[in-house]
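A single protein chain has been omitted; all remaining protein chains appear in their positions.
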Amino acid sequence: MTLVRVDRRQALATLAASLLAPVTVRAAESDPSMKPPSALYLQARTVLANGREIRTARVTLDLPRLAENGNSVTLKIDVASPMTAADHVRTIHILSEQNPIATIGRFHLTPRAGRAFVSTSVRLATTQNVHAIAEMSDGSLWEAQAESVVLIAACIDGG
Amino acid sequence: MRAARKSYSVAVPAAACANKRRTLAVGVLLGGLLLPGALKTAAAEQLAPFEIVGDAIPLALDGLPGDAERGRVIVLDRTGGNCLICHKVPVASEPFQGELGPDLAGVGGRLTAAQIRQRLVDQSRLDRATLMPPYYRVDNLTRVAAPFQGKPVLNAQQIEDVVAWLATLKDQERP
Amino acid sequence: MKGWRTGLAIGLALAVWRSSPGLAEEASPSLHPATEYLSTGMKAEQADLARNRGMLWVDQGAALWRQAQGVAGKACADCHGEAEASMRGVAARYPAVDATSNRLLNLEGRINQCRTTRQQAQALAYESNELLGLTAFIAYQSRGLPVNVATGGPAQPYVEAGRKLWNERQGQLNLACAQCHEAKAGHKLRGDTISSGVGTGYPVYRLEWQGMGSLHRRLRACQLGVRAIQFDQGAPEYLALELYLASRAAGLPIETPALRR
Partner (left out) sequence: MRPARIVVPETAKVGEIVEIKALIQHPMVTGHTAAGANTEPRDIIHTLTVTYDGAEIFRADFMPGIAANPYVAFTTVATVTGDIVFTWTDDKSEVTTAARTLRVP
C-alpha cells in the first residue's frame, strides 16, 4: 500500500512536468519566428474585400495556440448573427497568412443553420495567423484572427 | 559550473585506453587506403586519425580550420547536426529547442574547443550510458541503415565547424 | 504554500484518474498511455467518436467483418457472430503464441491466419485499408479494457527477444528504444513529447501520416529516426517487440482507434 502511494507520487511528478511544459512554450511565443503576411495572403484578402472594409468584431475564431502537427489543426468559428432571412451570415472564409494557398476554405450558410457556426480541420504550413472572415447577407465583412504555433509543419514526412 | 565540469570527467582513464586501440585501428585502415582498388565505401577510411588526451581531442581533425558561421548552420539544421532536437542554444529565432542534453549557452566558457571536439566525436567514451550519438565514429554500431553505413554523422570539416561555433558560445546568458 | 501544493496534488490526482479510467492498480505507474501526452484538443478529438477519424477505418472493418470472403465464401461473422460480444477482450491478449502453429501472432497475423486457413482467401497486405480496418474494428471491441498478454510458457522467449531489441543500441545514432522511451518519457524532443513507448492505441490515426497505420509502421519510423535498418511489417523482430511492449503496458487500457501526432 505504501509502495503504491510512492509510485502514485512519482506518476504525479511526471504528469506535473508534462503539464508545466506548455508554459515554456508560451514564453517562446512572443514569436521571433513569425513572418510578415505573405503577398498571396494580402492579395486573397484584397480580392475578398473587393473594396469593402473588413471590421474586427462579431467573429470568434477558436484555434489552438499550439498545433502539435500542422497536418491537421481543428478550429471552430462562431459569428454573432441572428441568422434570419433578413440578417444572416452568407459565407465564412478561412484565410492563412503563410500557406502556399491563402484561402483554406469557404463555408456557405443559410438562415436554416440557426446558428452561425462551423468547425473543420486545416493544414498549417508553419507558425502563423489564421483569419476567419464572415460575409453577411448585407455584404458587410467581419473578422477574427488567431495565431497558432506549429510544432511540426504540414508537408514534412518524418516517416 | 564546477559541477558541469565534474560530470564530464568521470571516465577519462577508460577513454584514454580506448583511444590507443582506436589510433591503431585507424592506422591500419588508412594503410588499406593505399592498396590499389580499395573500396571507397570501406568503413573507417573516411575518418581522420585523432588522439584523445584526458577528456579532450587537442588537435583539429585532419588539421582542418573550423568555420563558426558554417558550424552554426549545421547545429540548427534539422537534416545536418539536428542538435536542437536535444539541446538548447542561445538563438532566439529557433522555437522549441530540445531539453534532453546540456544547454549549449556558455559551453565555450565551460569547455575548451578540444573538450567540445571529444564530446562531438564520441561522448560514449566518457559516459557509456550517454544519449549523445557518436558524431564521428563508424565502428561498433548495430544495423546502420544503408545510406549511412561507413559514414560518420558529420565529416571532419563539419565537426571542426561545429566546434568553432560552440567555442564562441561563452556567455551563459540567453538572448 | 502547503495548501497550494495540496491543491495542486489533488488536481493532478484527479487529472490522472480522469484521464485514465481503465488504469489498473497493477499497471506500472511510471508508464503513461501516449494520450496523456496529447494536448487537450487532441484528447477531445480522440474521445469524440464523431470526430475521431480512426472510426472511418473501424467502420470499414465492421463492413468487412460481415462480408463473405475467399473460396470458403464465409464472413468473419459466420463463425464469430457479433464482434461486440465475441471479440471483446481479444485484442488485449495479443500478441499471443498460436497453439497449433506455435508461432507468435499479433492481431494482424491472427486475422490473416483466419483468412488463409478458414476463409481460404488471400492474406491482406500490411497497411492496406482492409487489414487496418479489420484490426482496428476488432481492437475497438476491447477499448478501455486492460492489456493482458500472456508472458510465460511458450511466450517467454519472445518476450525476452523483444526486451533485448528494446535495450539494444542501433543505427548510426546508436540509440536504444529504452534510452528515450524509458528514461526520458515525458521530456521534449524539440516541440514533441517522448512517449512511454506504449502501443495501446494501435492501429492509430496519426497526423504525421494523415491516415491510419499499424504499430509496425510506427516502429519503422522509429528505426528510420535513429538511422537503423528497418524491419518489415510483420517481421519476427517487431512481433517480439510488440509482445514486450504489451507486457510492459499490462493493465493500461486499449485505446484503439487512438489519435497520435
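Per-chain residue numbering starts at 1, and chain names A, B and C are given in the order in which the chains are listed.
We take it that a contact is a pair of C-beta atoms (placed from the backbone, for glycine too) under 8 Å apart; a residue touches a chain by one contact, two chains touch by 3 or more.
Owing to the predicted nature of the structure, the values given are computational and were not obtained by experimental measurement.
Participant: Looking at the whole complex, which visible chains does the left-out chain touch?
Facilitator: A, C
Participant: Looking at the full complex, which residue from C:Gln60, C:Ser196, C:Gln233 or C:Thr256 touches the chain that isn't shown here?
Facilitator: Going through C:Gln60, C:Ser196, C:Gln233 or C:Thr256 one by one, C:Gln60 is the residue touching the chain not shown.
Participant: Where does subunit C touch the missing chain, residue by residue?
Facilitator: 49-51, 53, 55-57, 59-60, 129, 205, 210-211
Participant: Going by the touch rule given at the top, which residues of subunit A touch the chain that is not shown?
Facilitator: Counting over the whole complex, subunit A touches the hidden chain at residues 71-74, 76, 94, 96, 99-101, 103-110, 112-115, 117-123, 125, 153, 155-156.
Methods note: only the chains that are shown with their structure count from here on.
Participant: Specify the contact topology among the chains shown, as one of line, ring, star, complete or other.
Facilitator: Chain contacts: complete, every pair touches.
Participant: Decide which interface, B-C or A-B, involves more C-beta pairs in contact, and give its chain pair.
Facilitator: The comparison resolves to B-C.
Participant: Between subunit A and subunit C, what distance separates the C-alpha centroids? Give it in angstrom.
Facilitator: 31
Participant: Distance from the CA centroid of subunit B to that of subunit C, rounded to the nearest Å?
Facilitator: Each chain's C-alpha centroid was found; their separation is 37 Å.
Participant: In subunit C, which residues are in touch with two or more of the other chains?
Facilitator: If we look for residues of subunit C contacting two or more partner chains, we find 188, 190-191, 224.
Participant: Give me the residue numbers in subunit B that touch at least two other chains, ranges are fine.
Facilitator: 95-96
Participant: Once bound in the complex, which stretches of subunit C touch subunit B?
Facilitator: 168-175, 179-180, 184, 187-191, 223-224, 227-230
Participant: Would you pull the subunit B residues touching subunit A in the complex into a rising list?
Facilitator: So the residues of subunit B in touch with subunit A come to 92-96.
Participant: In their shared complex, at which residues does subunit B touch subunit C?
Facilitator: 84-86, 95-100, 124, 129, 131, 133-134, 141-148, 151, 153
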